[in-house]
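Missing here: one protein chain of the complex. Every other protein chain is in place.
Think of it as A, B and C in the order they're written, each chain with its own count starting at 1.
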């Protein structure tokens, strides 16, 4: 980056969150051991805490959500099995195709509905018959939140019940499931209900520097450890980062409501600006339509004000614990100033 | 099968075609050699003949269309590359997911339009940016005919031009491309135009007992031989079956028009029967909606008359060189008789 | 090949065997059906006949031994499982690594002993402990004959008993198991004893143009059909080649003794020629050490006499049903004449 600012307002993603001083203190103080030998007390404590919080038997800490999702799919699916997933799902689209490429699993992506769900009639239609022409359908994978949208609780119940009735396993890419729970005002375990396994990211809105946790039955987690090891996710004194993750999960869930409020305020502020078209956020993510010709100069104008965003015709904006209410105001002002000029041309 | 008939009318698929006496004579007389050493003159002759006919540099004979399509994708795509394909495409849906499972290739299925095409706007939307989050989009794979529908020539030209402009390779699953060409009244090489590689099945409407041929540039075919060998498609004195395939390609293309006429007649005859809903065939395949309760008794009634069909609520019927105009009349009569009774209930 | 001969003496491999007139007649007369629907009576008859002959529940016909071995390994091993195999084994070394590359199976090759066996102490040493650092050892794969050597019956019993005691499955690459049985003067089923599954090639010494058969328990064969389909080995009216394979198995087993005699005679004849070093064949394959400088002129001299061989410093010579006793004499004479000259230089 050519511009220098003491502190950027970074709206690109909630992955950019920085570990706080308290989190760093927790890391510095954490007792650690060799987690490949299952000897790291801080990792074990995190895994147990997360499992308890979300209502599962056991947990597995790994370096990323890409890996926890991949471990889940490789544990649920043998070579040649198939999983049903949304066309827009991170697991299918944004993780390089790892399930197919590394895991020899057939993906069956299905169009997401406008609310982020996968229609149950589509799930029914895409389950393959037991015939050697077809891959064996094994898993329904949902994502919540997806593109910032919260899956309705009734839908989640209906979809997972339907999947189970058809003999499928259900997996949740819960990278931002805490945002969903907070938005819906329900406990984390209720947000995870219906799923056999869940992946939760700790380095997004929760603010930990590194790591995700995979939750499920104990036997599943034991098998998952093999794939984690093979994928290169077996870490040694991983307690140093698990300490931060534990802190994040213990302290930073409820405050996601602030991010949601900031997103709502930012969205409302931008919606008043001509010619922007702005979606209404359900959580901490929303989208802005920007005229193509404005994108490059807007990007520059924002950068000069210390604001980072992935500006394009279809811009995603994300709030998180390092974006304050004041930052929101400053950002709205920066957009206003830019388009005041722009609209004069 | 519990019923015995001297000769079945088999409407399940055009794969059931039997080798004719002339074809068997060609097999019996064929000079052969060890094709793994490229020493089989009959295989070489078939490969050259097919390449010439469809306008390609070279050809490769293999035991099935599943394998020629898989060889094509594995030659075009390295580990981690992606191909765009229709949700209904045989290559994606009906071949067990081999591209993903065996080839470590990411499939990106896209909804087929009602005419069997993939919208060019969808092709544009599904090509991934060059970013490490995404698989590398490499191939556009179309199928013609698809579900008996013929892709419009203008569409094929526009789609393959667009793909090439975007740096993609184009592959045609031309299992039934001869049906398309005959229907459109164009030479085979015109039906293959726009595609870098084409797979053609010889054991369907053309009537050969076994085999498909993959066509493309010479260097592509040389690389394809490696994958054919690894997949177990390297055969020895394969000339015995290539002789039949050659016969099929030399003698049985133009006569596909009869199959199309028979399909049209059968479709028209069935359309007059209450309560059937029948599609209008473009080639040798069409679909009939049948009340679910009628399916099992209809299946039995047909079998008693020596007629085999995969009867279900959404029945596919297929004509081919072992279905005559008389067979069509007999089949219509059998349906009529059945529903005459059925409608009385 | 630049030289033209009415009939070559081809000592490169027993894969070059040509279908006989009787075999071609069997092909021409065979009733066929669509084997993907399991409707081909000739394929079914071959599979049953082979299963009965070798003492197994069921059989599966496929286009090559590379594919039957790969189907066996993919059926026995899930993703990440390991098989023990000889360093010189065809399955490991000569099939492009398909088990690893396509099947996601870890190969553990072990040095072959001079007699072609794998030492039981090595089998013991290479079985991995149940620990997530290691692949899960699942299969012991032997090959018989291997490089023309016959595995001793006591060894086969001891090795397969040991493997079973350790919880492994046993697979035999029996590409030339009929040669082993004939040499040992035992029934085919005794030669297959101890193995859970066996792959038998019909296109080598037995003389069929195309095909191998995989034998094993019925449930294994049913699962194997899925992998055959995915690999592209599902053929349609495959009865046309299964008829030849059936003929080969019914008529050409006992006569392998002639090939063994011819190999013995050829080996003895060559062993008398200075400076050749010749191994003593146990079956139809032996090796000749040839001075490097002599290789190219010898290859040419033989070709002028209508003799094909893969001449190199370490030349493999192979007899089969298209090599007669007279051919052996002619070949010895050709070598003698060449080295008479050569030794004068």
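Keep in mind that, in the parts below, a residue touches a chain if its C-beta (ideal position, glycine included) is under 8 Å from a C-beta of that chain, and two chains touch if they have at least 3 such contacts.
The shown structure was predicted, so the numbers you read here are calculated from the model rather than taken from an experiment.
Engineer: What shown chains does the left-out chain touch?
Structural biologist: Hidden chain contacts in the full assembly come out as A, B, C.
Engineer: Touch as defined at the start, partner being the missing chain; which of B:27, B:58, B:74 or B:285 qualifies?
Structural biologist: B:74
Engineer: For the full complex, which residue in C:19, C:96 or C:174 touches the chain that was left out?
Structural biologist: The missing chain is touched by C:96.
Engineer: Tell me which residue among C:33, C:107, C:147 or C:269 touches the hidden chain in the full complex.
Structural biologist: C:107
Engineer: Looking at the full complex, which residue from A:18, A:113 or A:343 touches the chain that isn't shown here?
Structural biologist: In the complete complex, the chain left out is touched by residue A:18.
Engineer: Which residue, A:62, A:110 or A:123, contacts the hidden chain when the whole complex is considered?
Structural biologist: Checking the options A:62, A:110 or A:123, the one contacting the hidden chain is A:62.
Engineer: Across the whole complex, list the residues on chain B that are touched by the chain not included here.
Structural biologist: Given the touch definition above, chain B has residues 74, 78-80, 103-104, 132-133, 225-227, 229-230, 234 touching the missing chain.
Engineer: Touching the hidden chain in the full complex, which residues of chain C are there? Just list them.
Structural biologist: Listed in rising order, the touching residues are 79-80, 82, 93-97, 100-102, 104-109, 111, 132-135.
Engineer: Give me the chain A residues in contact with the hidden chain, please.
Structural biologist: 12-13, 15-19, 24-25, 27-28, 32-34, 36-37, 39, 62-68, 70-71, 95-98, 101-103, 203, 209-211, 226, 229-241, 244
As a working rule, only the chains that are shown with their structure count from here on.
Engineer: At the interface of chain B with chain C, does the proportion of residue numbers present on both copies reach over half, so same, or stay under half, so different?
Structural biologist: Same, since most residue numbers here occur in both copies.
Engineer: When the centre of a chain is set as the mean of its C-alpha atoms, what distance in Å lies between chain A and chain B?
Structural biologist: Whole-Å distance between the two chain centres: 42.
Engineer: Would you mind pulling out the distance in Å between where the CA atoms of chain A average out and where those of chain C do?
Structural biologist: Each chain's C-alpha centroid was found; their separation is 53 Å.
Engineer: Suppose each chain is reduced to the average of its Cα coordinates; what separation in Å results between chain B and chain C?
Structural biologist: Computed from C-alpha means, the inter-chain centre distance equals 34 Å.
Engineer: Show the residues in chain A shared as contacts by 2 or more other chains, in ascending order.
Structural biologist: 79-80, 104, 132-133
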